[in-house]
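Here you go, one structure.
Just one protein chain is left out here, and the rest sit where they should.
Naming follows writing order (A, B and C), and every chain is counted from residue 1.
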Amino acid sequence: MAEAQPKPRELPYVAAITEGVRTVMQEQPDAFVAGEDVAEAGGVYGYYNGILNEFGPDRVFDTPISEEGIVGLGVGAAATGCRPIIDVMFMDFMGECMDEIANQLAKMRYMFGGRATLPVTILSMAGAGASLAAQHSQSLEAWICHLPGLKVVMACTPYDAKGLIISAARDDNPVIVVLNKMSLALMGPVPEESYTVPIGEANVVRSGSNYTIISFGRMVHEALAAATQLEKLGIDAEVIDLRSLQPLDSDAIVASVKKTHRAMIVHEAVRFGGFGGEVTAQIQELAFDYLDAPVARVGAPFSPVPFSPVLEATYVPNADRIVAEAKRQLGL
Amino acid sequence: MAEAQPKPRELPYVAAITEGVRTVMQEQPDAFVAGEDVAEAGGVYGYYNGILNEFGPDRVFDTPISEEGIVGLGVGAAATGCRPIIDVMFMDFMGECMDEIANQLAKMRYMFGGRATLPVTILSMAGAGASLAAQHSQSLEAWICHLPGLKVVMACTPYDAKGLIISAARDDNPVIVVLNKMSLALMGPVPEESYTVPIGEANVVRSGSNYTIISFGRMVHEALAAATQLEKLGIDAEVIDLRSLQPLDSDAIVASVKKTHRAMIVHEAVRFGGFGGEVTAQIQELAFDYLDAPVARVGAPFSPVPFSPVLEATYVPNADRIVAEAKRQLGL
Amino acid sequence: MSSEITDDILLDIHRRMVRIRTFEERAGKMMEDGKIPGALHLYVGQEAIASGVMVHLSNEDYITSTHRGHGHLIAKGGEFTYMFAELYGKATGYCKGKGGSMHISNLELGMLGANGIVGGGPPIAMGAAFSCKFRKTSNVSISFFGDGASNEGAFHEAANMAALYKLPCVFICENNGYGEYTPQANHQAIVDVADRAPGYGMPGVVVDGMDPIAVYEAAGEAIARAREGGGPTLLECKTYRYYDHVGVRGMGLSYRTDEEVEQWQLKDPIVNFEARLAEQGLLSPEAAQAVHDEAQQEVDTGIEFAETSPNPDPAAVTEDVYA
Partner (left out) sequence: MSSEITDDILLDIHRRMVRIRTFEERAGKMMEDGKIPGALHLYVGQEAIASGVMVHLSNEDYITSTHRGHGHLIAKGGEFTYMFAELYGKATGYCKGKGGSMHISNLELGMLGANGIVGGGPPIAMGAAFSCKFRKTSNVSISFFGDGASNEGAFHEAANMAALYKLPCVFICENNGYGEYTPQANHQAIVDVADRAPGYGMPGVVVDGMDPIAVYEAAGEAIARAREGGGPTLLECKTYRYYDHVGVRGMGLSYRTDEEVEQWQLKDPIVNFEARLAEQGLLSPEAAQAVHDEAQQEVDTGIEFAETSPNPDPAAVTEDVYA
């Protein structure tokens, strides 16, 4: 008879982020945290709470509202021996620092013939659902996944949040860790010790035999809920959390689709031009003969994020829409 | 016997751009041209030559090197009754004004409940091939096609350049006209009178029966060259110039693929995360049962644009690479 | 120059301030009651600025606002019905419920929107000022922005361009001493944001932003200069927000002391202005009360309108993207 395992410690997503950052700061003396209201206030979502107290103002400090300057600070410091953790409060603000991200951070190593190393970790909050309207709710991962030189990961559980942050900070490349503001209270097991979640490896969060749902970020939870509903329709869905969009674990996707023959990609971002296009294209490139139906894509409709909760509820993909789309796709 | 037609007037691409801008300025008293070195210098590629002289400094003026300010000028002026033509010299610089483009220009109408109209035309130069390295050679249309509220067109011939600019300026929505720096000397017929090239309609530039190459921008010419080579292999390729990426003429794509059963999308941008993913996803969504082979994608490899001509030649897609990829795709 | 101010203007400013305060107090309450979703940035404490500036403007003059935008729209003539409806996310709101607090706007009133992007306003205001000049009107365009926003590159670029082209633009910095929870001393090494003006070639002026007459006069001068082709001004108004950065009690952080709040409340723009008007025999306690009552009535009507208004049709989600 198996011994009773002690119940693993559970933490909310927000605290797992904090713990990831704290672990990095403990392990890496060259790491520092910079961003708007990250120090004294502990971040507008509280995920830097206690970091200033523990590591002091030389290593944790507030910046002016200057996104281009903040990312530039990270680039210059990283190129000269530091390991910056840079906070871009909302992913929507990346437009303000897109030149620093795209033209400096992502490209410096290449332009210098490999003779620069940029271990920058950027944390940023994405996602709709909080009635924050068009400029505080976006998921813009498609912009940054198209930029050679960057790595991009998205954490949907407390475990992954901590582990991906630690991996990102240990990586010698710029890594953007996209977090989700609607998941802050989500509970989940988080080991106390330091651990990593590998960048570039997808996570099969539910195994299934005849349908594959590929997702990332908060939508993974909707995909899981949809899978439960789909069961009643005789669909045994495998759910894959990509976790890492860049590099993308194409092998995991293809292996699943070769088994299930039918696939869907789900993300929160606007469907048109979203990352789902890349995933879909790769599936049909790499597993064409295995596909029994076109790959389906679920994403936000073609509009900015609306404010009104009624509209936003229609806007953000959810389990019901995933199920409906699967039925349409499969002619059920 | 048909009467001999007078040979239509030919203009280089660069002069067609100028003529498009001039026509707009003549037709629309509320139009003005603003950008870096567009007035006195006539633009760094000369495509505003003569515009200042003809329309005077109130309507054609140089700006400081302030991309965010320049696009903001367009937003504020358009919302209050002007029809700005805004020059963002190189598309690579869009990172500097991405907030204005993505969060203000694209979204203002929606955020205001439809109660604002933003007839802004942005002209910008994309493309590699001139040894201008990583920050002056990019094709970033994937960023802007993912933004509801914008329209995005790309001109590959002198005819289209003039006609699309006139259409863009007549449109009451923000339209980004992406031009190509390697095509400036390209000759082609351009009517002297005012005309439009409709936004949202693809152009079948070569009809064929058993293969479809979808492209846009300069790569259309490479696709045409590839089609000639493919002929020798018994492949009769139809070549579609999308011209308008947003809105996308999905009907034209689907109609062709339903006829040919095999398709490829070609663009200059980095393949991973590029617009080709959207096109591929749509093809398999809308014409799955007609496909005899996976849709192929040709784009730049996953790196920034290199400086060295030797490397850049490897980097930028061309007819040979299109042919090679078609052979691989079709197992020839 | 205060001799220029007529009694009507003084009473007008007063009424605008009271309308803002009354609206904001109720908006805060309704948010705490869970009736208003999303983030609400209240203008309470800063009323003298919007009011002292806006009496100079017509509907053909433009303003851009900030995330803290209700006060600007109210002072520009915003109606409480459509405003509350917008905050509630209703179809009858100024933005049909699509914008909410952070994007509330009305172009007919010349109000080019609150903005969720700090520093989002200045370039747009500069563009509207260009438009005024281009179309040969004598209108002006005003950009309201915070001390925190003065560190955004967007402000820098807009200010430089406005000065270069001598645009009819006024940059009004509402310096309330904080950008979110960060005190000014932790976000810039200067005390007066107005010190940035000479770097653009425009005048910089500092006034007491708790004093509506000081604001009125300084703004009047800047606006007159702008209308006459004299170019932009950077006008800094020292002020304070009474409530937290977002909402009323916000995150409950202790980034400022109760004493500091109380000290500033001693300078309350409405209380002190009412005392002054009373002293001058311009506004009796009863008359003042009537203004408050009227605003209260307007608030009640607005809330009623908002609460009984329909939600947007879900199908509207993809409407209004394109013209």
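The definition used in the following text is that a residue touches a chain if its C-beta (ideal position, glycine included) is under 8 Å from a C-beta of that chain, and two chains touch if they have at least 3 such contacts.
Remember, predicted model here, so these are calculated numbers, not experimental data.
Trainee: What shown chains does the left-out chain touch?
Mentor: Touch partners of the hidden chain, whole complex considered, are A, B, C.
Trainee: Given the contact definition stated above, which residue among C:T22, C:S101, C:S131 or C:N151 touches the chain not shown here?
Mentor: C:N151
Trainee: Can you say which of A:E19, A:D87, A:E100 or A:E278 touches the chain missing from this structure?
Mentor: A:E100
Trainee: Check each of A:P12, A:P64 or A:P158 against the chain that is not shown and name the one that touches it.
Mentor: Only one of A:P12, A:P64 or A:P158 touches the chain omitted from view, namely A:P64.
Trainee: Pick from B:Q28, B:T117 or B:S131: which residue touches the chain that isn't shown?
Mentor: B:S131
Trainee: For the full complex, which residue in C:Q188, C:T233 or C:S309 touches the chain that was left out?
Mentor: Of the candidates C:Q188, C:T233 or C:S309, C:Q188 is in touch with the missing chain.
Trainee: Given that one chain is not shown, which residue among A:Y13, A:F32 or A:Y211 touches it?
Mentor: Of these options, the touching residue for the absent chain is A:F32.
Trainee: In the complete complex, which positions of chain A touch the hidden chain?
Mentor: Listed in rising order, the touching residues are 30, 32, 58-59, 61, 63-64, 66-82, 84, 99-100, 103-104, 108-119, 148-149, 151, 172-173.
Trainee: What residue numbers in chain C mark contact with the hidden partner chain?
Mentor: 151-157, 160, 163-164, 166, 186-190, 195-202, 231
Trainee: At which residues does chain B meet the chain that is not included here?
Mentor: Chain B touches the chain not shown through residues 36-37, 40-41, 44, 46, 62-69, 92-93, 96, 130-136, 301-304, 306-311, 313-315.
In the analysis below, only the chains that are shown with their structure count from here on.
Trainee: I'd like the Å distance between the centres of chain A and chain B, where a centre is the mean of that chain's Cα atoms.
Mentor: The answer is 31 Å.
Trainee: How big is the gap, in whole Å, between where the Cα atoms of chain B centre and where those of chain C centre?
Mentor: 41
Trainee: Among the residues of chain C, which ones contact at least 2 other chains?
Mentor: Counting only residues that touch two or more other chains, chain C contributes 95, 97-99, 103, 115-117, 120, 153-154, 320-321.
Trainee: Among the residues of chain A, which are close enough to touch at least two other chains?
Mentor: 92-93, 96, 133-135, 302-304, 306-307
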